[in-house]
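For this depiction, one protein chain was excluded, whereas all remaining protein chains were kept in their positions.
Up next is subunit A:
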Amino acid sequence: MAEPVLSIRELRKNFGALKATDNVSLDLRPGEIHALIGPNGAGKTTLIHQISGAIRPDSGAIEFLGEDVGALGMAARARKGLGRSFQISSLASEFSALRNVMLAVQAAQGSSFRFFKPVMHDTSLTEPALAVLERVGLAQRARLPAAELSHGERRKLEIAIALALGPKAFLFDEPMAGMGPEGSKDLTGFLDGLRREAPILLVEHDMDAVFALADRISVLVYGRIIATGTVDEIRRDPEVRRAYLGEHA
């Protein structure tokens, strides 16, 4: 089997008495979509935050592309190739959709310490950014400030920004949240193709999407992974059915 792109070993994070992350180990292999599911408050977003570097684990190791990234901050991990989206859209709200994506293109190209060339006349920024917006279906809305986009469009913009980084792995935190059935279906199709570019660690509540997309699923309950397996294995797992899936399976 190929080496995992992302490998998490025995990660622990407590908030006071609450074990938000309780000895979690999981990995993300090349070309796969690994879905992370679990009830609200299970610690899914906390786990994503630790992987992306937004918060520090109490103990455990995070290896990305064979390198321990535990000591790196969020920006440094992003530069290594971790492209994340946020559960609640986190955008530069005064900037247009285009400029939000251009910021990612600029970051991927390296230096932000260039003081004189106007970005809006820099086709090495605008063209790749427009191409990415085209891919997610936002090209027509490129010039609108992020704050004026609809909820669904903001979700797509989150994905577009991650795409523009050209990352080695995606961390998507509930990309479908609040998208509606039509939007979810579109995005499911889109993510399906995306795994060929880079593997995806996908936190998602939309079970139709998860079952359609996931190569493997890990189930997180009270900070612990209670099962990892293929879609069929997870659907059949009695503990998972009791703890989370219930009527979905």
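As a convention for this text, a residue touches a chain if its C-beta (ideal position, glycine included) is under 8 Å from a C-beta of that chain, and two chains touch if they have at least 3 such contacts; residues count from 1.
Convention: contacts and distances are computed from a predicted model.
Comparing "Branched-chain amino acid transport system permease protein", "SSS family transporter", "Lactate utilization protein B/C" or "Class F sortase" against the UniProt entry of the hidden chain yields the protein name "Branched-chain amino acid transport system permease protein". Of A:20, A:51, A:102 or A:176, it is A:102 that touches the chain left out of the display.
The chain omitted from view is touched by exactly one of A:62, A:78 or A:149, namely A:78.
Contact residues of subunit A toward the unshown chain are 52-54, 73-76, 78-79, 84, 86, 90-96, 98-100, 102-104, 106-108, 111-120, 122, 125, 143, 145, 161, 165.
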